[in-house]
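With one protein chain removed, the remaining protein chains of the complex are shown where they sit.
Take a look at chain A:
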Amino acid sequence: MEADSKPKKSGARLCCVCNQNRAALKRPKTLEQICRECFYAVFEEEIHQVILENQLFKPGDRIAIGASGGKDSTVLAYVLSELNRRHNYGLDLFLLSVDEGITGYRDDSLETVKRNELQYGLPLKIVSYKDLYGWTMDEIVKMIGLKNNCTFCGVFRRQALDRGAALLKVDKVATGHNADDIAETVLLNILRGDIARLSRCTSIITGEDGPIPRCKPFKYTYEKEIVMYAYFKKLDYFSTECIYSPNAYRGFAREFIKDLERIRPRAILDIIKSEMVQSLCLAGGAESRFTKAWHWSYSRPKQ
């Protein structure tokens, strides 16, 4: 498989799974050194297991994949398509894209989604803020200035996804939120003291009481692995930061999570799975229960 690559450097490591091929990456989740083929297998299998264990889908479901043209949604579309075929999930998959009307960002990434439509053979629906609300994000920012843009856009986008999902008559929306994203959100909500959001943000399925439930099959998938998967498989995705995002508070949480990952990669999963966060989810976010859960987890003997 690697026969046409350069001759092995002295000390080249072998994949710890197959012990045959040269290791291509170190998994942050497990610190294992793994070759490309084994990486594809374990990446796809883990997502398959997450889908099964959390019962994300059932046969006959129509599923809209929230597709931005970015790395997460492109890989999600690719992998879900593949797993649907391989394991006979029996799903009807669609790509659903939201056009916020951000020049130089969204218009370019939509071109990528249109290519994904052809590459993966998944029907695409685009819903735009302009059509739904009469405003593009550019127009909104002109009115309100550069503060709190993400807050507005996030709310509009969620509703736009619901509308698009209703038009497609799907049973569920799948989004590409990955482990890093969710860890960031946990941290963001702690830093802001937003207990209500904290109790909801790590759920793999949300909105079951709303019009269309959503799920995050990549909840336990590291961003690094998504990017490596896309790189090795040469998947087509668009990668520029939204022009309004540098002003968002999330940037601080992201910086912190990335620094943390460098010191101890396992930290990302630990944050998502932490007992404090889980107990908050169960507690439903009432302030007094939060205080109780916090004290409880801090007073436990260190292991």
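Quick notes
Simple rule for what comes next: contacts are C-beta pairs under 8 Å (C-beta built on N, C-alpha and C of every residue); 3 or more make two chains touch, one makes a residue touch a chain; residues count from 1.
Everything below uses one rule, namely that contacts and distances are computed from a predicted model.
With the options "Ubiquitin-related modifier 1 homolog", "LRC58 protein", "Regulator of G protein signaling 6" or "Aspartate aminotransferase" in hand, the undepicted chain maps to the protein name "Ubiquitin-related modifier 1 homolog" (source: UniProt).
Looking at A:I47, A:A160 or A:I226, the residue that reaches the missing chain in the full complex is A:I226. Check A:E45, A:D131, A:E208 or A:D259 against the missing chain and you find that the one touching it is A:D259.
Those residues of chain A that touch the chain absent from the view are 5-6, 9, 13, 22-26, 33, 68, 70-73, 109, 176-178, 180-181, 223-224, 226-228, 231-232, 239-242, 245, 254-255, 258-259, 261-262.
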